[in-house]
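Before anything else, here's the structure in question.
Just one protein chain is left out here, and the rest sit where they should.
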Amino acid sequence: MSAPRATTWRERLGGGRAGGSLLAYAVLLLLAVVYVYPFLVQVATSFKTDPEAVANPLALVPQVWTTAAYERLFLRSDFPVWFRNSLLVTLCVTAGRVFFCSLAGYALARLRFRGRGVVFASLVAVMAVPGVVLLIPRFLVVKQLGIYDTFAGMIIPLLADATGVFIMKNYFESVPRAVEEAARIDGAGTFRTFWSVVLPMARPAVITIVILSFQGSWNELAHFIVSAESPELVTLTKGVAQLAAGQLGQGSQFPLKLAAAVIMTIPVAVLFFVFQKRIMSATTGAVKE
Amino acid sequence: MSTTMRRLPATAALAASALALAACSGGGGFDDPAPGESPGGATDAPAGELAVLIGSSGDAETDAVTAAVEAWSAETGVTASVTVASDLPQQLSQGFAAGDPPDVFYVSTDHLAGWAANGSLHPYGDQLANVEDFHDSLRENFTVDDQLVCAPKDFSTLALVINTDAWAEAGLGDDDVPTTWDELADVAAALTTDSRVGLSFGPEYQRIGVFMAQAGGGLVAEDGTTAIVDSPENLAALEYVQQLMTDGVMAYPADVGAGWGGEAFGTGAAAMTIEGNWIVGALRNDFPDTPYRVVELPAGPAGKGTLQFTNCWGIAADSDSPDAALDLVEHLTSTEQQIEFASAFGVMPSVRSAAEAFATEFPEQEAFITSADFATGMPTAEGAAEVISDFNAQLEGLANADASEVLASVQANLQAALDAAG
Partner (left out) sequence: MSTQRAVLARTASRGSGVRGREAQAGWLFVAPVIVLLGLFLVLPVVMAAWVSVSDWTGRGSPFSAEVDFVGTQNYSELLFGGGLATQDFGTALRNNSWYVLLVVPTQTALSLFLAIMVNRKWLRGSSFFRTAFYFPSVTSSVAITVLFLFLFSATGVVNKVLQAMSVSGPNWFADPRGVLHVLLAWLGVERGPAVLTDHAVLGVSLWQWLAGPSVAMSVLILMAVFTTSGTFMLLFLAALQHISDEVDEAAMMDGTTAWQRFRFVTLPMLRPTVFTVMTLGLIGTWQVFDQIYTGTQGGPGKTTVTPAYLSYTASFQSQQWGRGAAIAFILFAIIITMTVLQRRVIRGRDKDGL
């Protein structure tokens, strides 16, 4: 039997024909266009007039540039209020989740206490409850606790996050014990050890939680529908959903709605591009939990 | 294993502490708030301040109601704020369930029965100073168990709205105004061009029902306990509409790119539409360049028929200031105020004292007023609204549906609802 011949780099990687790689590029490019074009059209349409948006939807460059949609959004609607509310809620939820999840994760990873196993098991059980089941009941609980229609009612229930605890726990378990023991020997208390020594070392995990919490609460809709009703507490998601239902007047008003959708997407998009690599690996890690 | 042994008491402790914490933080436990007491929230205005929630048909209505409420505020010194709901029934439901509803709000005939039954509404009808002035048929619509629950705020009927430019273009004159079903079909055909459909109206009982009335059919019998949906008259009406669609002379607004009949009409996608008084204000605000006239709907095999809609001003049972609310409602249903609303967004006053003034001031809306003579209202039994909404869902697919099957299913559902409401 003769030795296998050296394979060319083309043959190695499928296809075996010169056209194989070209085909692959073409397919990928076509798919990429399908994925990216809608967002480009979205931005372009937000600068078109209402009639042009209907008559000429494909064009990526408006015939007549107009910022009427944005003006309407920022000057003659509650959009700024929505933005402020979303920002407030998201920041509070993110900060809260980082704090509570890292505390709990550290305790489960490093502190020995009775019932630790039970707590861990219940966390796993709790994660199995699908979100949809909680929609109405959360409304009932928020109402009973007297925090309905307040920021507290919107923020506090979102602080409950079992996945975050898992992520922190897993990361803390990989932190070498030597560091903690050194701190202990120096006389630091448990909280001090956690806060000033171990937590800073867990920066990658903390960033993961920040990203996931920001994205999750910024894009949350159902909870905001049920936990508040007054117009001063409307967030971006709820507000844009109302816009889509035609709250600001007659007609299709596509530029207006798409402008709202664009502005709504900018913060998460910025976060995404800045932390791209982190996000992409975080998603893999978080989902595996 | 020792860990399992340790787990049991720990589990119990965990469960107990969670429940205990929950109970303790329950803001005073699980008691009902006393009637009139408000648990607090952002819409809950401080005592003496009123929150008004409306479901608006457009900017015209919003502005008119806001102006009226502000005028009242200035006069009485009580602050009141008007909010437009994006989904009125849902927001009200949520408000009632949370014990934190607005003080004054629109209530439609659909929801009256349900909310009156679960005690969400404050029945103030007898306390109204102008209670005798309301039209009898409207008062009846809002009477539950012999008690007038709320004051009718206005009413509208459906009539045929015609684009006069398109009419003239098609070579039609005054004599051609349709008075029978066949004439309507002919006129719609004459008005249909490549870019425009002759007639358009929404895919719902609230529009198609006019044909059912004209054919001698309807939803509920006079006694209010029998459903008469599955009748040959109703079948004739649905088949007539199906024929119009198949011939291409009539289309639903969604099929011509509009959200409702008025928009289809205003944008020129349809030459005629079937709508109510509110179209006057909507056209004036959004499509001022479309010339129109309003005529009575044609008569069907059983004569003339149309539908009538009305809403009332509801006051919440949980409201802090029912007296101030009552005063506001009296102001909003007063003769002068109703005429102002009529001119702002086109509705007909619910009080008899304003009827003459309305007829003189708005001669172009004459057809709406005369239609009131042969108009039928919507069923008010509890549960009927859901059946109608299911009927509407089926009507959306009327073009390809079997009309008798649709009617049969609605008959079954409606009878079940009437039996349950008993």
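A and B label the chains in the order they appear, each numbered from 1.
Simple rule for what comes next: a residue touches a chain if its C-beta (ideal position, glycine included) is under 8 Å from a C-beta of that chain, and two chains touch if they have at least 3 such contacts.
None of these values were measured; they are calculated from a predicted model.
> Check each of A:Thr49, A:Thr66 or A:Asn219 against the chain that is not shown and name the one that touches it.
A:Asn219
> Just one of A:Val89, A:Ala104, A:Ile167 or A:Ala183 touches the chain that is missing; which is it?
Checking each option in A:Val89, A:Ala104, A:Ile167 or A:Ala183, the one touching the absent chain turns out to be A:Ala104.
> Spell out, residue by residue, where the missing chain touches chain A.
Contact residues on chain A toward the absent chain are 4, 7, 9, 12-16, 21, 24, 27-28, 31-32, 35-36, 38-39, 41-42, 45, 53-55, 57-58, 100-101, 103-104, 106-108, 111-116, 119, 122-123, 126, 128-138, 140-141, 144-145, 156-157, 159-160, 162, 165, 184, 189-191, 194, 215, 218-219, 221-222, 225-226, 237, 240-241, 243-245, 252, 254, 257-258, 260-262, 264-265, 268-269, 272, 276, 279-281, 283-284, 287-288.
> Touching the hidden chain in the full complex, which residues of chain B are there? Just list them.
So the residues of chain B touching the missing chain come out as 14, 17-19, 21-22, 25, 30-33, 87, 89-90, 93-94, 96-97, 99, 114-115, 117-120, 252, 254-255, 257, 386-387, 390, 393-394, 396-397, 400, 402, 413, 416-417.
Keep in mind that, in the parts below, only the chains that are shown with their structure count from here on.
> If you average the Cα atoms of chain A and of chain B to get two centres, how far apart are those centres in Å?
Between these chains, centre-to-centre, one finds 39 Å.
> Which residues of chain B touch chain A in the complex?
On the chain B side, the touching residues are 3, 6-7, 10-11, 13-14, 25-28, 30, 39-44, 58-59, 83-84, 86-87, 91, 94-95, 97-100, 257, 259, 262-263, 282, 286.
> Residue numbers of chain A touching chain B in their complex, please.
Those in contact with chain B are residues 54, 114-115, 117-119, 122, 139, 143-146, 148-150, 226, 228-233, 242, 245-247, 249-252.
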